[in-house]
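I am attaching a structure below and will ask some questions about it afterwards.
Note that one protein chain of the assembly has been removed; the remaining protein chains are unaltered in position.
Our next item is chain A:
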Amino acid sequence: MTDPVLRLENIVKTFPGVRALDGVSFSVMPGEVHALMGENGAGKSTSMKVLGGIYQPDSGDIFMGEKKVTMSGPLEAKSMGIVFIHQELSLAEELSVAENIYLGELPRKSFGRVDWARLADQTNAILKKLNVSFDAKTRVGDLSIANQQMVEIARALTVDAKAVIFDEPTASLTDAEKVVLFDVIADLKADGVGIIYISHRMEEIFKITDRISILRDGQYQGTVVTADTNEEAVTQMMIGRALDLSRNATHHDLGDVALEVRGLSCGKLYQDVSFEVRRGEVVGFYGLIGAGRTEIAETLFGLRDPSSGQILLDGQEVRLHSPADAIARGISLVPEDRKGQGLILGMSCRDNMTLPQVDTLKAGPFVAERAEIDIFDQYRARLDIRTPSWKTQAGNLSGGNQQKIVIGKWLSMQPKVLIVDEPTRGIDVGSKSEIHKLLRELAAQGYAVMIISSEMPEVLHVSDRIVAMYSGRIMRTFTSDEVTEDNLIQAISGIKSGQAA
């Protein structure tokens, strides 16, 4: 039996308050396509960052072939033949395809002049292998996202790669482009390269991978041979047994329709979206990244003008041109990027929490700091926010407590409609379940709640109804009685119900 190209053994990595990786082990054989699966936050990207030398593990070993290695940084990983094809592209848009591919190692002539002819030849040779429609001289900024990804792949092919890691490579590819990508992967495989393939799309996983390793909450769940398993078994391993227990069964009386959206479209981002959210109801929005869910939330919060369609609050049509408009109408948004959009990290917890209402919390010409502290104390108690004091800078809290500050900030506005976008991303399991419980309580108190999440158990757990989106459209709306993991996954993968085998 041959040695694996790459082997991770018992990798542990902790961050303050979170055990991100807890004994992750798997190996990739030469010529194998190895899928790494798990929900968001399961530890896939952390594992890959450890492999790429961006994070140092607390304990555990990485082996390449027989040899134990230490990755001190991305350059070292590259020199050992580990190549990453990232979901977010890292290309210089103003430079040509060839320059991007050979950046830092451009072929030279005398006096350090770039040998453009040789550069073009080398590049075109690689591009030919990839069967793409552009050439070495094309400016990268003029290419589609899919073609830019091909440039990244071409870059990977210039080094003597032993292992190539694809992170959600098909997220922005059309079907035709996927075929090309899979051909490239097949070629790499034939050359004996080990491939790690990260994706949420079951269909692809079962089409191109040889084995699947599964992570859940940072823990390694096992590795299965793709041919010997099925989607259901893999989903089970990803989600775990907590799934059935966590199904939302609370049925209380629903109130009036608080928010109604009719035929809303926003350019290419989403089209003809219609739904309603009643008081006392939690509506979950589930779909892949890029399905248009966040963009809908941003429209409802006044951050994006829709190209057509109507938004009705309590039956009245409203036009929302800014977050200030939306807030004034009683819409609150807990945004998906906690640190980038939710908080001002250098500001105190209290000031963050009361920021949307500084104009109304007045004591004469000044901000009523006493009232601010009261609001903060109220939500600190209600949400169990753990912070030494209201003066503590938000940036010094753990992820879960930061998120509670953001939630408190919007609850204190007493909104009619509360929209939460990925409310538990990157926070620990304990805070996660507290936030889930809170969302249910809010619904019971008569709030209309919209939750956007990429985590299936979360959506299943907290939602009364689930809107499944695919590529900018609503595929189906499920009640909590009719939804199953299978029909939900099918809906968000663009498979119409009844069509599946």
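To be clear about the criterion, contacts are C-beta pairs under 8 Å (C-beta built on N, C-alpha and C of every residue); 3 or more make two chains touch, one makes a residue touch a chain; residues count from 1.
In this section, contacts and distances are computed from a predicted model.
Enquirer: As a check of understanding, state which of "Hydrogenase maturation factor HypA", "Monosaccharide ABC transporter membrane protein, CUT2 family", "histidine kinase" or "Proline iminopeptidase" is the UniProt name of the chain not shown.
Expert: "Monosaccharide ABC transporter membrane protein, CUT2 family"
Enquirer: So one chain is hidden, and I want to know which residue out of A:D351, A:E422 or A:E455 touches that hidden chain in the complete assembly.
Expert: A:D351
Enquirer: May I ask which residue of A:P335, A:G408 or A:P457 touches the chain that does not appear here?
Expert: Of the candidates A:P335, A:G408 or A:P457, A:P335 is in touch with the missing chain.
Enquirer: Looking at A:L51, A:L157, A:I327 or A:M475, which residue reaches the missing chain?
Expert: Of these options, the touching residue for the absent chain is A:I327.
Enquirer: For the chain that got dropped from the picture, name the residues of chain A it touches.
Expert: Here the touching residues of chain A are 301, 303, 322-324, 326-327, 333, 335, 340-347, 351, 355-356, 358-359, 361-362, 365-367, 369, 409.
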